[in-house]
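Heads up: the structure comes next, in structure tokens.
A single protein chain has been removed from this complex, and every other one stays in its place.
Letters A and B mark the chains as written, and numbering starts fresh at 1 in each.
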Amino acid sequence: MDNHRQAFKEEAYELLGELETALLELEKDSDDADLIGRVFRAMHTIKGSGAMFGFDRISMFTHNVENVYDRIRNGKMSVSKHLIDLTLSACDEIRKMLEESGPGTAEDDMAADALARAFKEMLQEAGSAVVSSGTLSLDEVTASKSDSPDVPESTGHETTWRIRFRPKPGIFITGTNPVLLLNELRELGICNVLANTDGIPFLGEVDPEACYTFWDIILTTSQDMNAIRDVFIFVEDDCELIIEKIDDGMQDDAEVDYKKLGEILVERGDLSAEKLKDVLSAQKKIGSALVDSGAVSPDQVQAALVEQQHIRSVRQKRQAAEATASIRVPAEKLDSMVNMVGELVTVQSRLSQLSARFNDRALVQVAEEVERLTSGLRENTMSIRMLPIGVACFQRFQRLVRDLSMELGKDIVLKTDGAETELDKTVIEKLNDPLIHIIRNSIDHGIEMPEVRKASGKPAQGTVHLSAEHSGANVFIRVSDDGAGLDTETIRAKALEKGLISSDAVLSEKDIFALTLAPGFSTAKTVTNVSGRGVGMDVVKKNIDALQGSIEMESQKGAGTTITLKLPLTMAIIDGLLVRINDTHYIMPLAAIEECVELTREDVARAHGKHIASIRDEIVPYIRLREMFFHSGDAPEIEQIVTARINDTRMGFVVDQVIGQHQTVIKSMSRIYRDIEHVSGATILGDGSVALILDMPKLAQRAEADEKAQFAALRE
Amino acid sequence: MNPFEITEMPDHTLLTIRGEVSLQNAGEALEALTSFRSKGDRLRLDLENVETADVSFLQLICSLHRTCLRAGQNLMLSGNMPERFKTILESSGYRRPRACTLGGDNPCLWTWRDEP
Partner (left out) sequence: MTTKTIMTVDDSASVRQMVTFTLRDAGYTVIEACDGKDALSKVENQPLNMVLTDLNMPNLDGIGLIRALRAHPACKFIPIIMLTTESQAERKQEGKAAGATGWIVKPFKPEQLIAVVKKVLG
């Protein structure tokens, strides 16, 4: 393009030189039509080519000058000394703009504006009729750039159009090839074209250069009517063009059957309704009956038949597409499939172990292949179980919020975000009750009565905001309200009363909020129908724990409360890290794990008995799982620390050996083990033995509590 | 090279058309077709060597065919429809399942069955 800009500059300088010569001659002989024509054309070229190569200012400026000379050329104005002077200054101005070839200074603009105004005034004096076309803004210049066939916008769904294109007989002499237009239509979608040859005369009367053919076209496309019109843009005035929509692609359960043949012909204007009635009464096959009666030509019948077939096939395809796009399957079939995949994962890991033991190359190869396939199958199965939380869960809360707030005389609206977030079906199912409880709490305890809200400067209408978002292998679900917020003092007093804390306990805000999750805690002053039926937040916590999730509360007195649930995407199969202490295996959920490093006896000695290690220059406290689970015997020379991020702090877990990543099928444990903390489930390993799945946040909490107890004991 | 060559055969007259037949030589084409028709009652058309043809040419052949039918002359293609010509007929919308008005019960030149 720069190349072309340079060429234009050279050309413009040349034209300006010529212009000056012509103007000076014109001053002597102001009637010379040839000179006037030269001046006009030079201005016209500077304007037109200037716009081509991005010299918009020059193009705009020259437009007015060109217009004046156009009028002179047509004898509507005459040349004067004043005009020659002005035009010469205009030449200087254009030259200046060429040199700058960018936005000019304000001063330049003023000079150019003054000149442009002078030319405009001249046009106005000469007659106002043309002034409208004599003012051209930069907007118009740029807008006109799009005035040529562009790539048309797609409308999204497919529409079927009936097009009749009947060119005038003289179309060929304008260099138009109708077949190219038909090809352009074919590029827009599925297209059926039938030429109607009824108009072709006998050899003696035929003009070989005239067009006697017209075309009936049925087009199914996602493009709109304008895209179709654009195809015919050059021949608009040289043809009869009818475009009608005959199927909008929207009826989902539309019957495949389409209009009757006679109906189509009447619609197309090929047949009158009365004629159709006459022929129908004859009770013959409609198509041939119509042709026999001479009411329509065979070509017209064929075109109508093409339309019928086209629409039928389009509708059939659409129905087929809809039928195969999704299938409904009972949820229990999916559940049993997940179970089977779980078994398969277990068997696969046994196969891997065996193949490693026999060390047979062929066997190893098969085992690896099976592992790859199993992993793919597992991912696929899990994704089938994923549902958008909005449809499966959020939607039903609208009604809940409406009913509850009416009951309580409050004005509350529920807003949701991230309804499209996908989550395992079982997780969503188990999430329903806790969420109902949290929302109830917000409505009952959180959001105040309208009068109270107004008095404290809040809008009378309260808002409960429900949102979901993905973050790694987790989903965060937040319920926030703009209500009264939690009152730390009230909670504290209540906890004291219930004997949950001692009177001298030093508690952070977070600790106090966490108290509301403790069993038997309820702060509602009166027991209402809505919440406080003895089922408190502790139940919510239990449910969330069962889902391997966690709860966090934030609140500001007077401003509102936010409860965040952090949940795993799925709970049927997780990626775990297999570790070993003595002969016992454990699984740690991989999602929270950061890294594994070695821990030698020297490292331990260096810490003077404290359970801390320096990892990458950071002091990390650790838990010795060997001690926690009372494994006998001595630890090996070199142990391993698995570090994980729990509640924003790094924590290490010391094991004998890290074995590796493991696809873990979670098996729930018998009720007998229900109260065991620190363990969230179990899995079966390849050799048939059981490994416990560690609940890392619980372990961390326990370690923290132990440390505090130790510290307290030391102080005493 | 003359794109229109008329050959008198023992039992019919053959018109061989070669190369490009379009508006550019439509006048010539009309002349050739008119002369071809005057040669006899059994007329055969060889389109095997047509490179390109436009709508104007297709119209002329239709015109020839219906003129022949009216006069009771027999006009047919010699041999099968060449593939190249099938493409031309399809893109111009001239391929048809049945004869046109003037064709009546006679086979249309522009009809063929697709190979299964």
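Going forward, a contact is a pair of C-beta atoms (placed from the backbone, for glycine too) under 8 Å apart; a residue touches a chain by one contact, two chains touch by 3 or more.
Given the structure is predicted, the values throughout are model-derived calculations rather than measurements.
Student: Considering the whole complex, which of A:Lys47, A:Lys458, A:Arg492 or A:Lys541 touches the chain not shown?
Tutor: A:Lys47
Student: Out of A:Leu24, A:Ile173, A:Met406 or A:Ile676, which is the one that touches the chain we can't see?
Tutor: Touches the omitted chain: A:Ile173.
Student: Tell me, which residues in chain B touch the chain that this view leaves out?
Tutor: 22-24
Student: Just checking the interface: what residues of chain A touch the absent partner chain?
Tutor: 3-4, 7-8, 10-11, 37-38, 40-41, 44-45, 47-49, 51-53, 59, 63, 133, 136, 140-141, 144-145, 147-149, 172-177, 179-180, 183-184, 209, 233-234, 237-238
Please note the rule applied: only the chains that are shown with their structure count from here on.
Student: In angstrom, rounded to a whole number, how far apart do the mean CA points of chain A and chain B lie?
Tutor: 56
Student: For a test of understanding, state which residues of chain A touch chain B in their complex under the given definition.
Tutor: Touching chain B: residues 172, 177-179, 182-183, 193-195, 197-198, 200-204, 206, 208-209, 211-213, 215, 217, 297-299, 302, 305 of chain A.
Student: Spell out the residues on chain B that touch chain A in their complex, using ranges where they run on.
Tutor: Residues in contact with chain A: 23, 26-27, 29-30, 33-34, 37, 54-56, 58-60, 62-64, 66-67, 70, 91-94, 96-101, 103.
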